[in-house]
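A single protein chain has been removed from this complex, and every other one stays in its place.
The letters A, B and C name the chains in turn, as written, and every chain counts its residues from 1.
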Amino acid sequence: MQRSDLINYFRRVRQTTEDICQPLEIEDHVIQPITDVSPPKWHLGHTSWFYEAIFLDKHIDNYQPYHPQYAYVFNSYYESLGVRVDRNHRGYLSRPTVKEALQYRGYITDRMCELIESVDEAKWPEFSKLLVLAANHEQQHQELLVTDIKYILAVNPLLPGYLEESPAAVKSRSGQLPNTEFLHFEGGDYDIGYQGEEFYYDNERPVHKVRLDDFKLQNRLITNREYLEFIEDGGYKDFRYWLSDAWETVRTEGWKAPLYWRKIDGDWYEFTMSGLQKLNPEAPLCHVSYYEADAFAQWANKRLPTEAEWEVAARLSGVESDGANFFDTQNLHPVPLSTATGQSKQNLHQMLGDVWEWTGSAYLPYPGYRKAEGPLGEYNGKFMVNQMVLRGGCCATPRDHIRLSYRNFFYPDACWPFAGFCLARTTA
Amino acid sequence: MQRSDLINYFRRVRQTTEDICQPLEIEDHVIQPITDVSPPKWHLGHTSWFYEAIFLDKHIDNYQPYHPQYAYVFNSYYESLGVRVDRNHRGYLSRPTVKEALQYRGYITDRMCELIESVDEAKWPEFSKLLVLAANHEQQHQELLVTDIKYILAVNPLLPGYLEESPAAVKSRSGQLPNTEFLHFEGGDYDIGYQGEEFYYDNERPVHKVRLDDFKLQNRLITNREYLEFIEDGGYKDFRYWLSDAWETVRTEGWKAPLYWRKIDGDWYEFTMSGLQKLNPEAPLCHVSYYEADAFAQWANKRLPTEAEWEVAARLSGVESDGANFFDTQNLHPVPLSTATGQSKQNLHQMLGDVWEWTGSAYLPYPGYRKAEGPLGEYNGKFMVNQMVLRGGCCATPRDHIRLSYRNFFYPDACWPFAGFCLARTTA
Amino acid sequence: MQRSDLINYFRRVRQTTEDICQPLEIEDHVIQPITDVSPPKWHLGHTSWFYEAIFLDKHIDNYQPYHPQYAYVFNSYYESLGVRVDRNHRGYLSRPTVKEALQYRGYITDRMCELIESVDEAKWPEFSKLLVLAANHEQQHQELLVTDIKYILAVNPLLPGYLEESPAAVKSRSGQLPNTEFLHFEGGDYDIGYQGEEFYYDNERPVHKVRLDDFKLQNRLITNREYLEFIEDGGYKDFRYWLSDAWETVRTEGWKAPLYWRKIDGDWYEFTMSGLQKLNPEAPLCHVSYYEADAFAQWANKRLPTEAEWEVAARLSGVESDGANFFDTQNLHPVPLSTATGQSKQNLHQMLGDVWEWTGSAYLPYPGYRKAEGPLGEYNGKFMVNQMVLRGGCCATPRDHIRLSYRNFFYPDACWPFAGFCLARTTA
Partner (left out) sequence: MQRSDLINYFRRVRQTTEDICQPLEIEDHVIQPITDVSPPKWHLGHTSWFYEAIFLDKHIDNYQPYHPQYAYVFNSYYESLGVRVDRNHRGYLSRPTVKEALQYRGYITDRMCELIESVDEAKWPEFSKLLVLAANHEQQHQELLVTDIKYILAVNPLLPGYLEESPAAVKSRSGQLPNTEFLHFEGGDYDIGYQGEEFYYDNERPVHKVRLDDFKLQNRLITNREYLEFIEDGGYKDFRYWLSDAWETVRTEGWKAPLYWRKIDGDWYEFTMSGLQKLNPEAPLCHVSYYEADAFAQWANKRLPTEAEWEVAARLSGVESDGANFFDTQNLHPVPLSTATGQSKQNLHQMLGDVWEWTGSAYLPYPGYRKAEGPLGEYNGKFMVNQMVLRGGCCATPRDHIRLSYRNFFYPDACWPFAGFCLARTTA
């Protein structure tokens, strides 16, 4: 990549982060209602500190940190980069202010652009590769920002909206979708993992063969209407559908419906980025945990696809990101499959965008995976236990951030991400 | 009181609350780093909702609440006034914004002034009495505001100050104070409780007789220098000085010094409203718990005075609030006793202002006390267990809020209030 | 006391402890279902270790402990006597076995008797005084043994009894008691504290004057019938009767009735030392906390007596321990006041024995109290915060252990002791 192209790309990523926070009140930037949800102000600072720690501090002689305490305040989990505020204490910090965090951002953006222009030609290949990684890191925080902002607004009894009103695509109600189809895929030995020449995360490699039996995959996402049937059939009250750890969670947390659903006077509503809205039955189900996805699958006498099945099916079906409902559409909510599309039956729908899709695969290293040395080694590898893989990105993911080989991961009880699922079947 | 006088008084109280928040950043208004510390924004709203619930809603026909959710958001603990946000979730609310909370304040202030002018003459005596109570309630929140703001700034790694710089009175270092004296008071049957005609809280009554033996009371507050001796003598490491519950707290919380003390490179510092400052050895000790006060007393082979001894000694000595270091001085920190005053030896110093003084008395009803019906019954009476009495007000207490009979109370492990102590001795 | 008398007394106390455990299964000796309830095996060992640490180790040259680990296993809370098993881990220890613990007891009893005979005449006065204290310590553990055994059996779904069947005195149902009377006592300056020449605990001294106003005290204990009225009137559902900390406990613990009450098919039962029994409405209420006692008093528009009122009333009324329902009766349950006695109206009933009576006094040092040096200083003084005073002993207290000046203390939420209450009134 040319230096000027990289500067443009870098500045665009930086700007997007700030754009996301633009509709917020200052007060919205500060709070952390649960440990998983970081204050937006922290995201603003963290994504600046990251460049400071990884680039400026390494490439500039006698670099003086912008502020001596910011490394402590804005480090997330990088043990190799020093001590830091406890993760669940990020909401206890009123300073630096939002204004100061934005000044910090501006300073870092400018210094980084100077550095991009001035770094030695000899270091350029490695430097530019690392910078693309860092920009992808910032894009992940863009998605987290949207996800966390939604939670911050949803816990508020005033139920404030982030968008002025719901985009048309979100509201469309074109009649009930026809029943879903299960598409057939042949078993065999398939290559899995990233095989291109562009950026990828280390957890997408090595490319390796997996053996799949024949399987069938649902041609679209599970909808709110379908999930409502599960609820109305007593799904949250019957232990038989739930994994043991899941049932424990249902009981101790008192789960009775997806995170953002509310039943008011007999009608179901859903908290969205446009505030509380009547539940759209044809829209894809969103904000469920792995536990809920798996329980629904048990109830439906099906199962979740493995991550390998997901990737193979997507690749064989020629799934592409064009036209998918990513962050760039600014819907910030999954959109119903149009009846026309649904009836075409020719292909796999909604694999990319809308909602992350839970798979039945644990997040583990691919065969032959070795984590990197230094702070980048803390990026993916150290999380490879206790979490489940999700695929396909969501309506809060930047379009140019995702790939078919992209592996996201969350604990199986997480329900604040934009996550849903489709089902699979083994063909006997 | 005249209606116009009450309006002036009321408006002055309202203004003071807002003045306290004026130096804050918006971000400082939002956070709740521990359950005891409420967000300043919440104090702003709560002290408005209180008038709405107690006055506007009762006296105005078909009164429409300013906002249907504010009662839920801003109720503190009044069971009789409905459900409310969990006390430890106040820091999870970004809305209403500070600006909206201030607009709410303005609206309530204006409606209240209209009501003060228009209320029936027949209702006036009761109304005006209740309004003075409500204004005193707001004054208590003014003190809490200062106290909570200090905590919010102190947990921040950037250690921001609230005041531009320390007032001169706080910084004065006039050489080491002479040793303290213990003044002698005769035993006997004394009347305790509020005996005047002005405002008082119900917990200061009934006036009743107590029997005291002869006792001696220290003529001034314990200083930082004296407490440092206790620390350096291993006070925090020797179980013998501590009550059993206290020792458990010392161990589980890792207490090693008062809450806001920091040892840096061998020197002691103290976080103050002007940021981190070198510890002034002659200044009164501040921000210690009952547990620490009692342990110091054990170490010194003395005891804390009872609340009756405190009140009797103060009254016999003619203690007055003029000249005491209250909120009105804007020192916002206890000030050293001047050597001149200290040497005069003629009297009891620092009984009012500077720091609340822990007594050895549990907070219990006076003989014959009955709590009121309705929400006012929840004001004092329901807290009469598990807490200890403090007397005398502090540098964050408005001067016209305090009386010699005033009973404050905190749990014995509380160290975030401006609290210190003086010692007493029984004369054998 | 003569040496031989002391040996007899000492052996009798030792034997009683073992007698209490005699009806138990070995398995009953081992468990600790809540932190407050120690395994009976631990009581057996602790009351032996106490003599070893306080006497044998001090008076016998080169004394070798019976077992090097028993000090660690059987120390309760004496910081000055070394480290020990965490209090809430006592139920994690299967060894030493019950048999070994009893062998340890036998050894200690014999060595102590040798020591009693052989100790220097010069040391005798102090030695014998301390031994009486240690025997009283063991008597306190006898009461705790009964109390803890009851809890251990009550949590068991098989509801095993300790006694073969209920003693007749417990079962008597002589018709409904007449309404209670409130007896009048004159106010004035009274001496409080232990004034005799026999054994007493340090917390009963110094004798000192207190000033009392006129008061009225109920002539007997509150009964199950009376408490049932409170329950049926919604007592556990109405915040107005409860202290703030109490209401929090009611909600988080889900309290709906006294600890050992069970409602089965519309009838009330009570777990007793004879297993589950139909609730006897005329029997004194038992196993309530201070929170419940105070809530009942609020509901009844009365209050609890202070400890000074209790002691003065008992003394003025000539209350004696003869005939009271102590451990020695082996009822192990409070017994109904006989209608005959109740109708005599001439005096104060049930002040001693049956149930400990909660007072409205916090457990604090008497004026001039100083705790002793060394381990005995840890006996009473270090608990003087956060607890409430109870008076009068109960049906699990040895008769020769109690005095009118005896001060017991528990946290206000404790309901596993044999505790009830009577009411008082201030005369306006």
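We adopt the following convention: contacts are C-beta pairs under 8 Å (C-beta built on N, C-alpha and C of every residue); 3 or more make two chains touch, one makes a residue touch a chain.
Just so you know, these numbers come straight off a predicted model, no measurement behind them.
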For the chain not depicted, the shown chains it touches: A, C
Option from A:15, A:35 or A:80 whose C-beta touches the chain left out: A:80
Touching residues on chain C - with respect to the absent chain: 25-31, 33, 41, 67, 69, 72-73, 85, 89, 91-98, 152-153, 155-158, 160
Interface with the undisplayed chain - residues on chain A: 77, 79-80, 189, 208-211, 213, 239-240, 242-247, 290-291, 294, 303, 306, 360-362, 364-365, 367-368, 377-378, 382-386, 388, 412, 426, 428
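Keep this in mind: only the chains that are shown with their structure count from here on.
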Taking each chain's C-alpha mean as its centre, the one farthest from chain B: A
Distance between chain centroids, defined by C-alpha means - chain B, chain C (Å): 38
Averaged-CA centre spacing for the pair chain C and chain A, given as whole angstrom: 60
Residue numbers of chain A (touch at least two other chains): none
